[in-house]
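Mind having a look at this structure? Questions to follow.
Omission of a single protein chain aside, the complex is shown with its protein chains in their original locations.
Order as written gives the chain letters A, B and C; numbering starts at 1 within each chain.
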Amino acid sequence: MLASPRPVDPNFVDRVRNSFDRQGFMALLGATLTRIEPGSVDIEVPFRADLTQQHGYFHAGVTSTVADTAAGYAGYTLFPADSSVLTVEFKINLIAPAQGNRLSATGRVIKHGRTLTICAFEVYALSAATPDFGSEQRTLCASGMQTLICLHGRMDG
Amino acid sequence: MLASPRPVDPNFVDRVRNSFDRQGFMALLGATLTRIEPGSVDIEVPFRADLTQQHGYFHAGVTSTVADTAAGYAGYTLFPADSSVLTVEFKINLIAPAQGNRLSATGRVIKHGRTLTICAFEVYALSAATPDFGSEQRTLCASGMQTLICLHGRMDG
Amino acid sequence: MLASPRPVDPNFVDRVRNSFDRQGFMALLGATLTRIEPGSVDIEVPFRADLTQQHGYFHAGVTSTVADTAAGYAGYTLFPADSSVLTVEFKINLIAPAQGNRLSATGRVIKHGRTLTICAFEVYALSAATPDFGSEQRTLCASGMQTLICLHGRMDG
Partner (left out) sequence: MLASPRPVDPNFVDRVRNSFDRQGFMALLGATLTRIEPGSVDIEVPFRADLTQQHGYFHAGVTSTVADTAAGYAGYTLFPADSSVLTVEFKINLIAPAQGNRLSATGRVIKHGRTLTICAFEVYALSAATPDFGSEQRTLCASGMQTLICLHGRMDG
């Protein structure tokens, strides 16, 4: 990860939040932005029965969606104000069943370039603290990489 | 693609359909199975405003979800009756904006093995026929590959 | 694959060949360009003991190298004369042991764009015709995808 990425747009937090809020699909999933820092963004989504695959876990599509979106906005924090971000491609390994009370995806920039930006992401399944188990359980359920392209001169909104 | 994959389970169509119907997330997306053949499956999802990203196109997460699911069930057509399917990993290139009246994902088996099965998928954005353009427009918006694992002896339902 | 990609540079065959000939690594592998067509290129490499992994098959690195190179030059056939090509990323599934007398990699363009070009590739392991088996055996040993970037205005040589 970048040691200390410096956003060229001081307004990057609002810019990311505004873009996220225009994604109808994030509202449908009940996903929220829980952290926006230079080169790194977290997204969380609470469990619901209509987000599941056939065994009752979070669907890999939900995991992939929040992973791609967290990494995309991680890159977008470093983009100029008058730009848009598109995912060129991503690759995801689904490492463990996404079973828990909520998913938490972290995206982070590995290499920021003028045209292309490379990100990595991890998704954790979180289980609530219980009288039996005490603290919250945190299981790595997906890990992957993403390539973004910056469209200069095309405002996102 | 396999020349003529032969399902070991003659009941593979019902098995795939039953598994799909237990995925809460497919219902949330409004996705339907539109073709189930040995080693190949299609899924379609009509456009809705709550399936979009920030520019009003289908969200890459929707594209990825139907791609992964179509390819997963393409593999599952060839699995034995008493097995489950899990996605190990997939990689997707988002080739063009997913703009249209509906998405159509095709998954197909490239190599079927006892433990691992490799699939490819394509996703098309379809625009309705219009007086101006005549026939339906069909744009390749995503292409990718997937690795599945077969869990023998674990019924899906 | 593109229905009928038209190279903007009529001299694309020589341009690809000249670039390939400057790759010291292709000479080390004993690899040769066996087909150069618009949007599609083949590379072959005969078996040698110093190209193997620990079980005596072609090393996955050799398979990956010829796959990446064939796909990169497939894209480069469609690039302008005064440009260079770089691989942004690739993903490869190693589907079967790469066992045979030679490897044959085919790269082909899926989507050609001004900045980014997406390719697919397959690698086959070929075994010589024998009195017992008659015709040559051809086994798909790898399949994958690649993203290329076109550097405009930077001659390759």
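Here, a residue touches a chain if its C-beta (ideal position, glycine included) is under 8 Å from a C-beta of that chain, and two chains touch if they have at least 3 such contacts.
The structure displayed is predicted, hence computed values, not measured ones.
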| note | By the document's definition of touch, the residue of C:S64, C:S83, C:S104 or C:T117 touching the omitted chain is C:S64
| query | Which of these touches the unseen chain: A:R15, A:H59 or A:K91? | reply | A:K91
| said: If the hidden chain were put back, which residues of chain C would touch it? | reply: 19-20, 22-25, 27-28, 48-55, 59-62, 64-66, 68-69, 84, 86-94, 144, 156-157
| Touch residues of chain A, complete complex, unshown partner | 91, 93, 95-96, 110-111, 118, 120, 140, 143-145, 147
| request: For the chain that got dropped from the picture, name the residues of chain B it touches. | output: 88-89, 91, 115-116, 145, 147, 149
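Quick note on the criterion: only the chains that are shown with their structure count from here on.
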| request: Count the residue numbers both chain B and chain C use at their shared interface, divide by all numbers used there, and answer same if that is over half, different if under half. | output: same
| query | Where the centres are mean C-alpha positions, what is the separation of chain A from chain B, in Å? | reply | 23
| Intercentroid distance (Cα basis), chain C paired with chain B, Å | 28
| note | Touching two or more other chains in chain A are residues 88-89, 91
